[in-house]
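Missing here: one protein chain of the complex. Every other protein chain is in place.
Here is chain A:
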Amino acid sequence: MAKLGPSIDELISALRCLPGVGPKSAQRMTFHLLERNRDGGQRLVQALSHALDNVKHCKRCRILSETELCSRCDDHRRQQDVLCIVEMPSDVLAIEQATQYQGQYFVLSGHLSPLDGIGPDALGIPKLIDWLDKNIIEEVILATNPTVEGEATAHFIGELARARNIKVSRLAHGIPLGGELEFIDSSTLSHAFSGRESL
């Protein structure tokens, strides 16, 4: 790449920290901001630095939040005795949009993966146990992904909750609504078959 000057090169390489942005896209963004949209650039700078200064993790559920407790944890109308455990913050939003769930959340930010060195501590398990021990929880809903690692994580947390006599449930695996059996991949179909419900 032809050198255009240290500030421009630095901006191009800084933009590459975004997911999906390679050298070409970073260069295009840089030229766009500098040539055509300097106001937009200013706004970006302010929004970014404001967000970096003010957004932390909720003390309770570990989701991103501007306050000590996020709006969901701070809402006393929500059920306090049901706890849903998810892998990523985006899973919280997905469940909120799709369901009528009115309980609490806990975000692990990942799943157990020994080969990546991710163990219980990295997932905030000690904090979760503290929560389970200090509050009255009737049910723990395990909403980790249906991958092998997600299942292992669910099992791990499930055991901890069961040892405390808390009801543990796991999201069902099944056929997507509106799907056709013929076109469903075999492992999903076999899970759905073995997990059939009596009517």
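Here, a residue touches a chain if its C-beta (ideal position, glycine included) is under 8 Å from a C-beta of that chain, and two chains touch if they have at least 3 such contacts; residues count from 1.
In this text, contacts and distances are computed from a predicted model.
Taking the options "DNA repair protein RecO", "ABC transporter permease", "Sulfate transport system ATP-binding protein" or "Putative transketolase C-terminal section" in turn, only "DNA repair protein RecO" matches the UniProt protein name of the chain that is not displayed.
Residues of chain A that touch the chain left out of the display are 19-20, 112-120, 125-126, 129, 133, 147-149, 151-152, 155-156, 159-160, 163-164, 183-188, 190.
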